[in-house]
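The complex is shown incomplete by one protein chain, all other protein chains being positioned as in the whole.
We call the chains A and B, going by the order they appear; numbering starts again at 1 in every chain.
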Amino acid sequence: MNWINAIVQGILVGGLYAMYATGLSVSFGVMRLVNLAHGDLAVGAAFLASTFCLSTGLSPFFSVFIILPIAALFGIGLQLVVFNRVVGADPAFQIVATFGLSITLQNVLLQRYAATPRALNIGDFGNRSLKIIGDDVVVGWFPLTRFIVAIVMLVALSLFVGRTRLGRAFRATSDDPDTAKLMGINIRSVYVVAFAIAVTTVAVAGIFNGMQTQFSAGDGPALLIYAFEAVIIGGLGSLWGTLCGGIVLGVAQTIGAEMDPGWKQLVGHLVFLVILLVRPTGIFGREELK
Amino acid sequence: MALLEIQHLSAGYGQFQALFDLSLQLQEGQAISVIGANGAGKSTLLKTIAGTVEAISGDVLLDGISIRARASHERVIEGIALVPEGRRIFRSLTVRENLLIGGYSARSGPWNVDSILEVFPILENFIGRDADRLSGGEQQALAIGRALMSNPRVLLLDEVSLGLAPIVVKQLYGALPIIRGKGCALVIVEQDTNQALAASDHTYCMLEGRISLEGKPSELTREQISQAYFGVGAPA
Partner (left out) sequence: MTTTDALVIRRNTRTSRVAQSVLGLIVVVMLFVVVGDNKAWQGKIIDICILIVLATMWNLLTGYSGLVSIGQQAFVGLGAYGLIVMANGFGLNIYVAIIPAAIVSSILAIPIGFVAFRLRGGYFAIGTWVLAEVVRLVIKSNRTDVIGAGTGTSLKVPESLKDSRYTTTGVMIVVITVIAVVSVYVFLRSRFGLALQAVRDNEGGARSLGVDAYRVRFIVYVVASFFTSLVAATYYIKGLNVQPDAAFSISSWTAPIIVMVVIGGIGTIEGPIIGAVLYYLVRDYVSSQDFFSDPTFLIVTGVVAVVFSIFVKGGIWGLVTAKFPGFTVFHVRRHVHLDNVNFDQRGRGK
């Protein structure tokens, strides 16, 4: 059993999980919205990318740039039509609405694409790898690229939230939406941008996931759970906490898989539960789970 | 024409009505105070002006134009700024960022971070720090500064003295003439009457959602004010 390699692979997968988690973190942070359809959006993006690649013959990496604006527009539309009406309302209705959306999306994908799994073809790139420590620790070029994309995404978001005028508005709205209005901030617009960011990031995550793994219409819930666990483990209110959470989850899973292939998800869940019991605010958590 | 006019305003929270047929005026360059006991409806009045509470009937006019249909963030752009009760500082922003966010609406005028630090020099020491480290008085100064960043024409101050030591209150009120001097009209809401009366040209006393007395502070007797404040001795 190669523990070091497992850990390294786990860290790299953690980047993917952090990408999933980012959108959930942003939409919860800014508007206290937990979107149960979050994972399904990632799967939807992967399917769209697949359709694009099959019809144009272009590489999936290129599709990211096409899907991104589509995802943003979809996020804007969804927020305007559905979510702006459930933000701030009784959480039960918010949860039911996003749950209904999840069921709808999953089955629309099922209807359109049937139950057969698909994958995005990145050709030989998926096979190339870098030897770190002889033959024991081998890092694939693709997982490394994916990890770097995750870091870039988090850095960009961090700079946006920390340094820009709109980013400040995000933080103010997150702290106190009523007082944010008094600053001249149109919080509905803030919500729309926040959600657009959430959908865009999760779309990228979904496409990158599809480049290495097969995906099918019903995969959404599993991805939602990874995103959720990464957020909780890392702690609410912290983007770098989300990266940390993703990494911890990834490592837990790969170690679990090393022990027994059927234990991959279970070990991840168990680590999540332990953190929840022992330190519910997460490793870097700043906020209470309200 | 008055800068800000409230006409027969009724407002409240759901089933609970807090303001009944209220009328008052604020002239350009003027400072008015609204005093009254706890629960009289003073805060509700300010919130209705700022747009966070919806009016049931009546109107709010700025420069003679009704702003009743405008959302609160739009009213900031029009030049109305509220310093909310309880300060409501943004805790995850630094002092500087709190000021900057106050200027989100990007209205032009004399106020910016530097000119605000001149009026409230105490904030200079904490400028890069998280705002929730400040004391009550410092937070209040920050809240006022933050509201000024939108270069308002009308500044609404909701119970600025609440929970603060008298000497701190005095310092804060000391800034008001400077603010007025730069062209901002004030509406000062207070439970503590002394400072408010001293700082304003005209005063309104509220009782149970209505105006029980109004006039120039210098022309009103203590007894008149006391009766209007507490509602004793008033005819049924």
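Note that a contact is a pair of C-beta atoms (placed from the backbone, for glycine too) under 8 Å apart; a residue touches a chain by one contact, two chains touch by 3 or more.
Values in this document were obtained by computation on a predicted structure and should not be read as measured data.
Looking at the complex as a whole, the chain kept out of the display touches A.
Contact with the undisplayed chain is limited, among A:43, A:97 or A:193, to A:97. On the side of chain A, the interface with the absent chain consists of residues 28, 32-34, 36, 82, 85-86, 90-108, 110-111, 221, 224-225, 228-229, 232, 262-263, 265-266, 269-270, 272-273, 276-277, 280, 289-290, using the contact rule stated above.
Throughout what follows, only the chains that are shown with their structure count from here on.
Here the spacing of chain A and chain B, counted between their Cα centres, is 44 Å. Residue ranges of chain A in contact with chain B, taken from their complex: 165, 168-169, 171-172, 174-176, 178-187, 237, 286. Across the complex, chain B meets chain A through its residues 50-52, 71-73, 76-77, 81-82, 84, 88, 90-93, 97, 100-102, 104-105, 146-147, 150.
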